[in-house]
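Here the complex is missing a single protein chain, while all its other protein chains stay put.
Showing chain A:
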Amino acid sequence: MFERFTKDARAVVLGAVEHAERMGAETVEEQHMLLALLDREGSRGSFALASLGLDRQKESVREALAEARRRGGLSRAEVDALSGLGVDLSEILSRVEEAHGVGALGADGKDKGRGKGWWSGFIGGHRPFARGAKGLLTESLRIATAHKDRHIGDEHLLIALTSRPGVPAEVLADHGVTYASLRRVLYGGGEAKAG
């Protein structure tokens, strides 16, 4: 499957590994994929983002991701579900940070899929892809196939990100980038339906 990845898509995957390493995360996660997608220039994905106005809001996206990390990487939907149970995450967060310092909760990406897989073989590193990030790669293949695209580009990774629940999709949606808006600019036949 990896041989079908375009140069840009490969750069995103490798960039995600670098982001994970730089942040000291144990696994490569979807948020690292998004950070790597933001780094791309001149790719189909970056053009799609630019046409949705995200090129001017990259810093805001990075800040929102950092904020989500601080609350343990939980999405707003998850925080709401917790509050439905009577669990107030902000209260827990403030107590943990009071005792252990700001950022203590998100300090460790310790969970989800471990072990080496086919991807880590390609990448040659020792940092495994988290289950979500693996699912993202698989989803990007599915999306490319559905559109009869022969190659998997960074735009497919981007669409895949917005199609899955979680922090990256939420942050992107807050900045006007959704599954629907991306599909419109990438496949919708021009700007006819814009707005």
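Note that in this section contacts are C-beta pairs under 8 Å (C-beta built on N, C-alpha and C of every residue); 3 or more make two chains touch, one makes a residue touch a chain; residues count from 1.
Everything that follows uses one rule, which is that contacts and distances are computed from a predicted model.
Per the UniProt record, the chain missing from the shown structure is "HTH domain-containing protein", taken from the list "Branched-chain amino acid transporter AzlD", "Osmoprotectant transport system permease protein", "HTH domain-containing protein" or "Cytochrome c-type biogenesis protein".
Summary of contacts with the chain left out: across A:Gly106, A:Pro128, A:Gly153 or A:Pro168, the touching residue is A:Gly106. In the complete complex, the residue from A:Ala81, A:Val102, A:Ala146 or A:Ala180 that touches the missing chain is A:Ala81. Hidden from this view is one chain, which touches chain A at 72-74, 77-79, 81-82, 84-85, 87, 89, 92, 96, 99-100, 104-108, 110-111.
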